[in-house]
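The block underneath contains the structure these notes are about, expressed in structure tokens.
Removed from the display is one protein chain of the complex; every other protein chain stays in position.
Now for subunit A:
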Amino acid sequence: MTAEHQHAQGAPCHHGDSTEPPTVVPQQVLMIEGAGCASCVGKIESALNRVPGVQEASMNFAERTVTVSGEVSSDDLVRAVEQAGYGARAAAQESSAELLDEKEEADRQYYKRLLREMSIALGLGIPLMIYGLAIGEMTVTTTTERVVWALVGLATLAVMLLAGRHFYVGAWKSLRNHSANMDTLIALGTGTAWLYSMVVVMVPDVVPLMARHVYFEATAMIIGLINLGLALEVRARGRTSEAIKRLIGLQARTARVLRDGQEVDIPIEQVQQGDQVRVRPGEKIPVDGVVSDGHSLVDESMLTGEPMPVEKSVDDEIVGGTLNKSGSLLFKATRVGKDTALARIISMVKRAQNSKPPIGRLADVISGYFVPAIMIIAVASALIWLNFGPEPTIAFAVVSATTVLIIACPCALGLATPMSVMVGVGKAAEAGVLIRNGQALQTASKITAMILDKTGTITEGTPKVTEVIPFEDMDEAEVMKLAATLEQGSEHPLAQAIVESARERDIKPGYVDDFNAIAGHGVEGRVEGRSLLFGNEKLMRDREIALDEHLEQAQKMAAQARTPMYLAADGRLLALIAVADPIKEDSVAAIRRLQKDGIRVVMLTGDNRDTAKAVAEQVGIDEFFAEVLPEDKSGKVAELQQQGEIVGMTGDGINDAPALALADVGFAIGTGTDVAIESADVTLMRGSLHGLADAIAVSRATLKNIRQNLFGAFIYNAAGVPVAAGLLYPFFGILLSPVIAGAAMAFSSLTVVTNANRLRLFKPQEH
């Protein structure tokens, strides 16, 4: 590959799905009905251009759509088209659901067509084959035989035209285009067999007596079997996109929107940003938005995998595709159409499903040369039979050339990788794991070391009060009230933990006078006439508060990764409060899964050694980097890479972005549905580290599946082609019949698709 080539690969690129810069003029698309001729285009366009606000209207006649740019309501546009004498409906954005329906319908039609063609071909092929097997040789000697076989030959020609037309047209067109594909092989194979048979029938004298054999049954059978194989393949392919179908199925089709004070149901494509949308209990939330009225529980499990419903009330964000459980909500739409989180997830999964991991490259190179190479082998094989084969050489030459052409299957080779990627990426998405592309999928399967950021990844990321120990004659509530009163004005994360904990205990903070924050130490102030101090050991020592009898207790806390804070009043110690960032409940199990998979797990944190050591011990990690400054995180990734490891880095995707980017695979751990899905190689939509282990497991299973497919396809072709050419004949007298070759070829690519479909059953082990 040239340097320019590489540069071009690295160049940023955007296509259809990428978001437009916000300054562009808004565009909308109308579907036009009743436009029968090309002259309608001008009429419709000028009718639309007269609507105030329209900057440009341009019609695509082939698709019967008009794209209109300008600030204008879709109702006005529809009215204008109707006044011009046509029908129109807004298709603000073509929904994935519509596209999917169309695709499925097209596939169904194609499937039916293939089955019909198969019946025609097998209708002739099977009786002929049975006749051949029952009577023996299909030879042409007498005149009557010649007449009968000539009729059969014409019937076969009819089958070729009716049932195999697409092979011949495709072959001819690509031949003219200097390219060759599967059609070329089938057309040449069946064409050779038919042509030879017709020569035998029409001008038998040019063929030696022994070789006067017809192969009409082969032509008909091959066309029938390959159509059958293709039909089954269309079916099986449909199943590979089940995961995306499920995601698309999450989208609501209509939304109940407030228009002029009335609630009206409209198609989801017509919901505009800023619309007020009503969702009743039990309904899907149609688009993304912010709650403006009401209170409810929302089930977000379909996107995040988090089983517990989430409470939503005014000002909370809600996400399209999730399920409103208990109350009625009114919300303002903030993201609609292709900008919703669900639409972005769908487009990302689709893109990833269609992308190729590097493992498929060799197969791609081979399939580029495959078909012409097979044609050369067929000619060479025929020549060898003619020169060195037994009598009748011409018949052997024709059979071997036909069989070589038919048995070779470039499709199996070409399908091996994409089918598995399709299923694997979809499977991951179902588990709440978004894989960016095939490259990430392949590298994830090879990871040998995994760096986990501590805060927010292994732990919850929000400190909580874990212990309150009063020393004097006070209860926990009184201690918490004093602490919360002092800390309510502070922004420090530890202070917020105190205030939050008080709120959870329904404790209302009181009033504080003379409040003073002492940076790096704590806070002080007067509450209810008492002079209070709240902070760390250093603060207490500075103010000469006696701690000694409680010091051991505090050190024990620190050793367990909890931060001790002291509360003192009027020079005497009142209580000890421990604050810790709790470890997520399933972190230990998930980390054990990674280690079981043979991955070296390393923890990374900015915290001090003691805290780091305590957390690492609790979750079962032996190796950790402590006191790492944020900007040094990527250095640690590089350090492991220099040791020869393939490094995965898991972090929150925002603070850890440089380290995620440097790692061989960066895993961004999402919290809820607010995911920065474009940022990392792999996005884990739920907070649990099990998602990480799932991602590794799915990627390994997918790569294993691809290897099986590639191996199978290579072996099939590498063994099938020589046998078809007659390599075994000198030793064992085995020469394949073209019909067997047709069956083998038809089912080889089906096998690949079916094997890929097996991945659907893959279940990552949670324990």
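Brief remarks follow.
Here, a contact is a pair of C-beta atoms (placed from the backbone, for glycine too) under 8 Å apart; a residue touches a chain by one contact, two chains touch by 3 or more; residues count from 1.
Please note the rule applied: contacts and distances are computed from a predicted model.
A single chain of the complex does not appear, and UniProt lists its protein name as "Cupredoxin domain-containing protein", one of "Cupredoxin domain-containing protein", "Urea carboxylase", "Allophanate hydrolase" or "Electron transfer flavoprotein subunit beta". Remark: the omitted chain is touched by one listed residue; of A:Q272, A:S355, A:Q488 or A:S531 this is A:S355. Residue A:I376 is the one among A:I130, A:V314 or A:I376 that touches the chain missing from this view. From the options A:S179, A:S292, A:N516 or A:Q555, the residue with contact to the chain not on display is A:S179. Along subunit A, the points of touch with the absent chain fall at residues 2, 4-5, 7-9, 11-16, 60, 62-63, 99, 102-103, 106-107, 109-110, 113, 166, 169-171, 173-175, 177-183, 230, 233-234, 237, 350-351, 354-356, 364, 367-369, 371-372, 375-376, 379-380, 382-383, 386-387, 410-411, 413-415, 418, 437.
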